[in-house]
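Just one protein chain is left out here, and the rest sit where they should.
Our next item is subunit A:
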């Protein structure tokens, strides 16, 4: 198998604050292949966003500090100069953020902003850049694109702005799209349109997508592989079917339990995320975990263990010589083979 599009190894992002160092992402690995969608899931505060922003180093440095290795098409991004990085950002790797309002300049027309995104990286004449922008606006489903080119951001609705953001991100044919909660602020109907659009565009451009979300419904629909994060660490990873049908880590199980269609847990996960200034010893989830025992509370985060091909979990209950059957029995999960938990059939 060829080298993955994006390879992240031992990524660690630390912020220096008045109260000492805060490690938001604490040594995580993952990879994204061409044409593949990888979802990072977890509660807010678990470090998902910081992890994705560390890839192209758009986290502010200082106070932030990014360590580890991030290889994009084999090149190490973390050792690059700012100038080299700027060539990658928006060109090879594009970002879409949760809030399109804040990511656009209100003083320029949306078309101009899309064209600018292209011309920064490529020597394209104005006329051609305009044609490309109009074409993309049309492709992302903005009706009447050639007229809307000259409109300002405030003349677009929230869903349309997010489409414009996607057009802006795609203008220079990125190989990797990093989408940070791109549909969280939108209505379900618009969300469905945007997800469908991303899917079509992915097929067409063979992009890799790194998708950050806390909505497990969305994850189930779009993900190929899932990385579950908690308090800066990876708890579990695996294919979308493995995670939904056989969640292994107690945290993944609890997270799935919070989805009304899957688990009956309406009270949420008891407790809160640990203080990032002073993370607990052992497994980060141990203080909130009902299966935790003394071993869980000492040392570092447990090593990742294979539970099935492609599925790895960081939990001591899966170590050799231990019996994880109790965790398995009580696990929630979508029944394999069932066709839709609550399908809205006619």
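Quick note on the criterion: a contact is a pair of C-beta atoms (placed from the backbone, for glycine too) under 8 Å apart; a residue touches a chain by one contact, two chains touch by 3 or more; residues count from 1.
Basically, contacts and distances are computed from a predicted model.
The chain absent from the displayed complex carries the UniProt protein name "Peptide ABC transporter ATPase", chosen from "NADH dehydrogenase, subunit I (Ubiquinone)", "Peptide ABC transporter ATPase", "4Fe-4S dicluster domain-containing protein" or "Putative cobalt transport protein CbiM".
Touching the chain that is not shown, out of A:31, A:269 or A:305: A:269 (per the contact rule at the top). When the whole complex is considered, the residue among A:58, A:80 or A:241 that touches the unshown chain is A:241.
Those residues of subunit A that touch the chain absent from the view are 43-44, 135, 143-144, 146, 157-160, 187-193, 195-196, 214-221, 223, 240-241, 244-245, 255-256, 258-262, 265-269, 272, 334, 336-344, 346.
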